[in-house]
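A quick write-up on the structure given underneath.
All protein chains of the complex are present and in place, except for one that has been dropped.
So, chain A:
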Amino acid sequence: MMNWFRQCWQHVRQLSGDDMYERYLAHYAEHHAGETDTPPLSRAEFFRQWQDEKWQGVKRCC
């Protein structure tokens, strides 16, 4: 039961983009771990870029 709730909560976070930064860090650790000259973005910086990119183009419909 607790597991089920935890999974639901994970989905809600993913759906809303609440965990975007954590997923970005995971992606970074997996693919760009060796690049010491470009450290990962801070949470605020990442969110700023992600939000500005998200609203380019048709994202909402009728």
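Assume a residue touches a chain if its C-beta (ideal position, glycine included) is under 8 Å from a C-beta of that chain, and two chains touch if they have at least 3 such contacts; residues count from 1.
In this section, contacts and distances are computed from a predicted model.
With the options "FecR domain-containing protein", "Carbon starvation protein", "Sugar ABC transporter substrate-binding protein" or "Choice-of-anchor M domain-containing protein" in hand, the undepicted chain maps to the protein name "Carbon starvation protein" (source: UniProt).
Where chain A meets the missing chain, the touching residues are 11-18, 20-21, 23-24, 27-28, 31, 43-44, 46-62.
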